[in-house]
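Let me give you the structure first, and then I'll get to my questions.
With one protein chain removed, the remaining protein chains of the complex are shown where they sit.
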Amino acid sequence: MQYIVAGAGPAGVVACETIRKLDKESAITLIGAEPEPPYSRMAIPYLLSEKIAEQGTFLRKTAGYYEQLNIKLVHNRVTGLNAADNSLQLDNGEQLKYDRLLLATGATPINPPIPGVDLEGVRHCWTLKDAREIAARAKTGSSVVLMGAGFIGCIILESLVKRGVKLTVVERGDRMVPRMMDDTAGNMLKEWCEDKGVRVLTSHSVTAIEKSDPLSVILDSGERLHADLVISATGVRSNIDFLQQSELETDQGILVNSFLQTSHPAVYAAGDAAQGRDFSTGEFTVQAIQPTAVEHGRIAAVNMVQNNCLTHQGSLNMNVLDTLGLISSSFGQWMGVDGGDAVCFVDKTRYKYLNLQFKDDVLVGISSLGHTENIGVARGLIRGQLALGKWKQRLQKNPERLMEAWLACSMGIA
Amino acid sequence: MQKALLIDPDKCTGCLQCELACSYEHEGVFNPSKSRIRVFTFHQEGRFVPYTCTQCSEAWCQQACPVDAITLNADTGAKEVSDSACVGCKVCTIACPFGTVNYNQVTGKVIKCDLCGGDPKCVSACPTQAIVYVDADQTGYEKMRQWAKETDNNPAASA
Partner (left out) sequence: MSWTGKILRVNLTEGTVAAEPLNMQWAQQYLGQRGLASKYLLEETDPKCDPLGPDNKMIMATGPLTGTMAATGGRYSVVTKSPLTNCIACSNSGGFIGAEMKHAGWDMIIFEGCSPTPVYLYIENDQAELVDASEIWGTSVWHTDEWLHNKYQDPLLRISAVGRSAESGCLYAAIINDLHRAAGRSGVGTVMASKNLKAVAVRGTLGVGNIKQPERFMQVVNENKAILAANPVTGQGLPAYGTQVLMNVINEIGALPAKNMQEVQFDGAHDISGEAMHEPRKSDGKPNLTTNAACFGCTIACGRISTIAQGHFTVENKAKYWGNSGGLEYEAAWALGADTEINDLDALTYANFLCNEDGYDPITFGSTVAAAMELYEMGVITDAQTGGVAFNFGSAEALAKAAEWVATGEGFGKDLALGSKRLCEKYGHPELSMTVKGQEFPAYDPRGIQGIGLNYATSNRGACHVRGYTIASEVLGVPVKTDPLVSEGKPDLVKAFQDATAAVDSSGLCLFTTFAWDMTNIAPQIDAACEGEWTAEKLVELGERVWNMERQYNMQAGITRADDTLPERLKSEEGAARTGPAKGKFSEVEKMLPEYYEKRGWNEDGAPTDETLNRLGL
């Protein structure tokens, strides 16, 4: 049996490891388009803030790790798929045959449609190569404009501030992390950042970037900002362009069933590239987060080896974010559901926010600021769909007692 | 045979000796807020519930970690955090459905139970034997593990 995994990010690596665990004999090839050993994009912010060196971003750290598992690592780009013939096309012209294929090619940042995004000095923050260029330009005292205060934007924000740059953030939405927080929380986050000396312009967009030294960034308000570096973090889309000639069905990402199998039975998809099931809504979406990539990778691999024995119940959308020391998180349907109810605790002066969303007596979503203790239990409660009984009322009074609610309901304590 | 912590909340008096022993062992400070084990008080019901990582076989924390900072100690079965590798991204803290990995804002790393390398200090500190260290398959955590399987129902790969 020949397994090929295209994409050497977390989804791809976990898939290879899982295959190897279940099948000690077969050949496994892992193909990545980037020159570095498989690494984690998520670790890039910590590379930028100099908490780690490049090796610190590597997904696996032991020397000879892939050889030991007898996983063949190929650095090349997949340019085409011929599903009918079980073969892949590589950039170097090579053709590879597979029995089972996993597409875990991740996503790519999108460019906002404005003049000047191609200029030198305008970067994404997505690959190690990007990181090196950002590090070279984002020096103490230099001016940086960050386009987009979404989840990824906010994470990079922290490392840029740690590098000592003068930072301006421009976000089209009316608050920070609009897809993770409501306006109260999103604006508390904004105030927090402003308090720490970051200029945050929400409800604004960049209309053009002009070449000059430094660059000129023109806003919809007409304001002109000078920038040694502009970082664009305005969203991502799945890497599926190379599938255009294949018959594989795609939409936002590669379409899969609940075994993470694509429209072609020998081909599976996982991670940012796949449009997988969302636990909360049951709909198929691209979540583009690390835990989902890993979960996909593992489940897809099991199904590739053991013939669709494992159903993917859907991944829970969740995020955790550290913005200059203020930690926020969101889980599931943090925005609430029809016919559900909620409790929201807000303490603006102490930057505390906790919002719980219920459907009947089951927790369906959470968003929080400044709460970190035992926060994972939110996942346990939501995924476990635990009936809260009298604890719902208690939580409505004291949302912070989440862990107690969990213990009480899961262990029959009270 | 690997051993595990077996917790019997009925025996617990809420004295927090376990939290003190744990924080002292790992941080050199008597400081419950840095303990890997936490005792929860149910005042109305008159109950105390000590709770920590079960070293669950799914190890959600380990899987979610983007930089391989959580690894299995083959001798004890503990999932251990490597401080040098942990970047403090906190993804494990939202991935563990039991809420037993916590972020330590002072060090910028996460903390979780490591079974003290096989000599659990909470066990020796507990005056009531509410926490004991026994062969893994006896533990009351089986129930929790069971739950973990049912909800995410993808155990095969980690079996």
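List of remarks:
Order as written gives the chain letters A and B; numbering starts at 1 within each chain.
The rule is short, and it goes like this: a contact is a pair of C-beta atoms (placed from the backbone, for glycine too) under 8 Å apart; a residue touches a chain by one contact, two chains touch by 3 or more.
Since the model is a prediction, treat every value here as computed from it, not as a measurement.
Touching the missing chain, out of B:Ser23, B:Gln55, B:Thr76 or B:Thr100, is residue B:Ser23.
The residue from B:Cys15, B:Leu72 or B:Val132 that touches the chain not shown here is B:Cys15. Across A:Lys72, A:Lys211, A:Lys348 or A:Lys397, the residue that sits in touch with the chain not pictured is A:Lys397.
For chain B, the list of residues touching the undisplayed chain reads 13-17, 20-21, 23-24, 27-34, 41, 43-48, 124-125, 127-128. Mapped onto chain A, the footprint of the missing chain covers residues 345, 347, 350, 352, 354, 397-401, 404.
The rule is short, and it goes like this: only the chains that are shown with their structure count from here on.
Centre-to-centre, using mean CA coordinates, chain A is 27 Å away from chain B. Every residue of chain A that touches chain B in the complex is listed here, in rising order: 10, 14, 18, 21-22, 40, 42-43, 46, 51-52, 56-61, 290-291, 294-295, 298-299, 301-302, 306, 309-313, 318-320, 322, 325, 327, 329, 331, 372-380, 383-385, 402-404, 406-408, 410-411, 413-414. Looking at the complex, you find that chain B touches chain A at residues 9, 38, 40, 42, 44-45, 47, 49, 51, 60, 63-64, 66-68, 85, 87-103, 105, 108, 143-144, 147, 151-154, 156-158.
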